[in-house]
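Read through the structure below, which is laid out as structure tokens, and then see the notes.
One protein chain omitted, others in place.
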Amino acid sequence: MASRSLLTSEQAWVRYALTTFALLFLLVFLLVPLVSVFWEALSKGWELYAAALTEYEAWQAIKLTLIAAAISVPLNLVFGVAAAWAIARFEFRGKSLLTTLIDLPFSVSPVVAGLMYVLLFGSHGWLGNWLSAHDIQIIFAVPGIVLATVFVTFPFVARELIPLMQAQGQDEEQAAIVLGASGFAAFWHVTLPNIKWGLLYGVILTNARAMGEFGAVSVVSGHIRGETNTIPLHVEILYNEYNFVGAFACASILAMLALVTLAIKTVIEWRIERQHEASLVRTQQARAALV
Amino acid sequence: MSIEIRNIEKRFGNFTALDNVSLKVESGELLALLGPSGCGKTTLLRIIAGLEQPDAGQVLFSGADTTHTHVSERQVGFVFQHYALFRHMTVFDNVAFGLSVRPRKLRPSREEIRERVMKLLKMVQLDWLADAYPAQLSGGQRQRIALARSLAVEPSVLLLDEPFGALDAKVRKDLRRWLRDLHHQMHITSVFVTHDQEEALEVSDRVVVMDHGHIEQIGRPDDIYENPATPFVTRFLGDVNLFHGRVDGGHFTHGNFAHALDDGAQAASDSAVAYVRPHDLDISRLAGGALATGSIEHIHAVGPLVRIEVAPDSGDAIEVALSKDRYRELGLMLGDKVFVTPKKLSVFVGAQDYAI
């Protein structure tokens, strides 16, 4: 309901007071930290800012972050779609257990997640001897960073898709099958167009978290400058060395990433809303035609 | 308590929901607001309740102006189309709500509330569900609880928005009768909104037929059905056949058919439409007094009435409803050439086809 009647709303002063209080809270707790990142990064001028970003180690960190995201996002995308297809399109025993397990990484501290991989793949870990015998390095190397990233972003795509696909139901896919489409064609031409915005939404969230993950990556990376440092880890190192401009300059890249993420997210939500409203109007028209 | 509505206007943006509507509801009456969706009937009900403010006009309860009285002080019981039960409260707490939110001074004691709620639940025959949650009830049960909840505050007016709209046909019929009986017992002034003409005609003392924000006709159900005032009402109340013709010198003519009009002296010659219900038509093998002629195209003989479709030489198919006896007597067969004669017709001068 766009506008509520006066009847079911509060008096004006209550509305103003509550709105002001809520906005002040958001200003202090969300907006001020965001603005401060750019403020601090540019506090010593553009030249120092640019210099901090073009530094070799910063550049390496950006590259590694992009690589880690480029590998882990598609992996979780495929997993998310597969899991959503199985869970939202079929009835089977153990479904709710599977759903719960998919959510599990959300409730594991990132540091604990990192620790788990160290225990599994580290030199003292369960597979440590075998890995070193075959000259494979996972912990303190890129594969470890990717694994940790995959873990912390594991549920995002699946979580977006499962409720969406469950709500849409499977009538359309069944119709496609009845009309003679192959399973893949039904998925490609019917399912995918219906879930594309939800899918994009999940990917955007996955990407933001993948590029910004700190705790889990921190445990498995080993902090080797220029080699296994992602941007967030590089921010930490610079900050602890009191190189505040450098730290905030790198942080500002991540903050911009966050802003872009929020912008895309808002646009997607707007699209989904419009799609939803359009379908509502359609059903109303259909109903009106019946009366 | 009587309700009087004077010259009510209500607009939503460019859409006129109510256009100068006046109406009087007698004390103890059960009134139906009937009309297609978008005709303004629900808006009128919500204005009576005080859930909507009119742009102009007055609402009077027992002669006193209540236009600007807040809903919570109007003492109206309102039953919402989708019941609006509080799903986190038990059935008991739902019904008790209106009593328990009263200011301490006016609030009945705990035992008194309990007694009154249980009495109401007994009345709607659901006292065994007092501890259930709305989610555990069927549609018809929810409807009755919503009614009990609105009655708990002892309203002087009961307003129901599409009370049976969300129920399936069987339950709907039962509840209809039940509401009728309940009204007989309580004699509380009641107004209900419906788009179902059968429901309005069966349950109410009087029916108000509405369309496009104004009142088309007010009257007793049988009166409205027998003597519809406008083409719209005629078409809205049931199936009807249309015969285009002319009015001239107090007669309606359609081809060779002529019919003397009661209210005699019609003015100059004008086009007119005769509306005839299927059961007001008869079939004959003779041409005398025939309104139309054609061949029998379809016979549907299930149920107490036999429905026969006659295809005339030109124009739309004519639907005739005959009793089983009459049907056997005539010995009708598919393809027979027959004549259609009217037993009763309503003629509207200058009327065009009225699409619903």
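Couple of notes before you dig in:
First chain written, first letter: the chains are A and B, and each begins at residue 1.
Methods note: a residue touches a chain if its C-beta (ideal position, glycine included) is under 8 Å from a C-beta of that chain, and two chains touch if they have at least 3 such contacts.
In this text, contacts and distances are computed from a predicted model.
Considering only "Molybdenum transport system permease", "BLUF domain-containing protein", "Thiazole synthase" or "NADH-quinone oxidoreductase subunit D", the record for the omitted chain gives "Molybdenum transport system permease", by its UniProt protein name.
For the chain excluded from display, the touched partners among the shown chains of the whole complex are A, B. Across A:53, A:67, A:86 or A:141, the residue that sits in touch with the chain not pictured is A:86. If you put the hidden chain back, the residue from A:113, A:145, A:164 or A:195 that touches it is A:113. Residues of chain B that touch the chain left out of view are 49, 51, 71-73, 76-78, 80, 82, 84, 86-89, 97-98, 101-102, 133-135, 149-150, 152-153. Counting the whole complex, the residues of chain A in touch with the unshown chain are 1, 3-4, 7-11, 15, 18-19, 21-23, 25-26, 28-34, 36-37, 40, 75, 78-79, 81-83, 85-87, 89-94, 98, 100-113, 115-120, 122, 124-126, 147, 150-151, 154, 170, 173-174, 177-178, 182-183, 186-187, 205, 208-209, 211-215, 218-219, 231-233, 235-236, 239, 244, 247-248, 251, 254-255, 257-259, 261-263, 265-266.
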